[in-house]
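Mind having a look at this structure? Questions to follow.
One chain of protein is taken out of this complex; the other chains stay put.
Order as written gives the chain letters A and B; numbering starts at 1 within each chain.
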Amino acid sequence: MTLLLEALCIALLMGGLFFFLTGALGLLRFPDTYSRLHAVTKADNVGLGLLSAGLALSAADFQSTGFMALIWLLVMASGATSAQLLARYQREQDQQEPPTDGDR
Amino acid sequence: MALLIALTALTMLAAVWRLLNGPTTADRLLSVQMLGTTSIAVLLLMAEWQQQSHWRDVALVLALLGAVISAALVQLLRPVQKRDPARQRGQS
Partner (left out) sequence: MAIAEIILDATLIGLLLVMGLGTLHTRRTGASIALFAGFGMILALVWARLGAPDLALAEAAIGAGLTSALLLRAASITEEEEISIPARRQWLSWLFVAVVFVWLALHVIRLSTPVDSPSLPNLVAGHLADSGVDHPVTAVLLNFRAWDTLLELLVLLLALLGFRQVARRNQHPYDADSHPAPWPLLKAWSRSLAPLLVVTGMYLLWRGSESAGGAFQAGAVLAAAFVLLRLSGQLPVVHWSRWTVRLAALVGPALFLTVAGASALAGEGWLDYPDGMSTPLILLIEAAATVSIAVTLAFLVSGEEEDIAE
């Protein structure tokens, strides 16, 4: 039973790491801001979620599990909201300036 | 466990590259958000690794402040609307 639990824990942690890696790769390779937003939110939601699920399996007490769940929920809400805000900001910039202008 | 933490920390390099190279401000803020999330992950892993609960507090504060940063900076960065310069001057 403990072996199974440990295997599951490691699998979840690896899954979390995988999503962080893909998020990083997407942040590097995707062509424009909107698709990069898409990549980063995956790392936020799924990556951190899997990671804290894996940690919760091996956690000693309920308090730390609850804390991690709280942090994960917060990061998910924050990720979703700030992705929206950033996308709106970017669209506003795109509309105001010709896209050749580059920064800002 | 330490290897896992190290690998997670290594994924921050991508965010740093994006932070350095832009090209848009939204990209930079996005990388800051990514850095924040990855830092939270590293802190949670460290809390488990060293069996110390303070790091979870730090992760919580980082999560909250990360949310504040992206919200506040977006609002602050939005361009100031052109008003009549007389009023702008008049204030100073």
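Rule of thumb we're sticking to: a contact is a pair of C-beta atoms (placed from the backbone, for glycine too) under 8 Å apart; a residue touches a chain by one contact, two chains touch by 3 or more.
Not measured: the values here are computed from a predicted model.
Those residues of chain A that touch the chain absent from the view are 74, 77-78, 81, 84-85, 88, 103-104. Listed for chain B, the residues touching the missing chain in the whole complex are 2-3, 5-6, 9-10, 12-13, 15-16, 19-20, 22, 25, 28-29, 31-32, 35-36, 39, 42-43, 46, 52-55, 57-58, 60-62, 64-69, 71-81, 83, 87-88, 91-92.
Everything that follows uses one rule, which is that only the chains that are shown with their structure count from here on.
Centre to centre, using the average C-alpha position, chain A and chain B are separated by 12 Å. Across the complex, chain B meets chain A through its residues 4, 7-8, 11-15, 17-18, 22-27, 29-31, 33-34, 37-38, 40-41, 44-45, 47-48, 51, 53, 56, 59-60, 63-64, 66-67, 70-71, 74, 77-79. Within the complex, the chain A residues that touch chain B are 13, 16-17, 20-21, 23-25, 27-28, 33, 36-37, 40, 43-44, 47-48, 51-52, 55, 58-60, 63-64, 67-68, 70-71, 74-75, 77-79, 81-82, 85-87, 89-90, 92-93, 96, 102-104.
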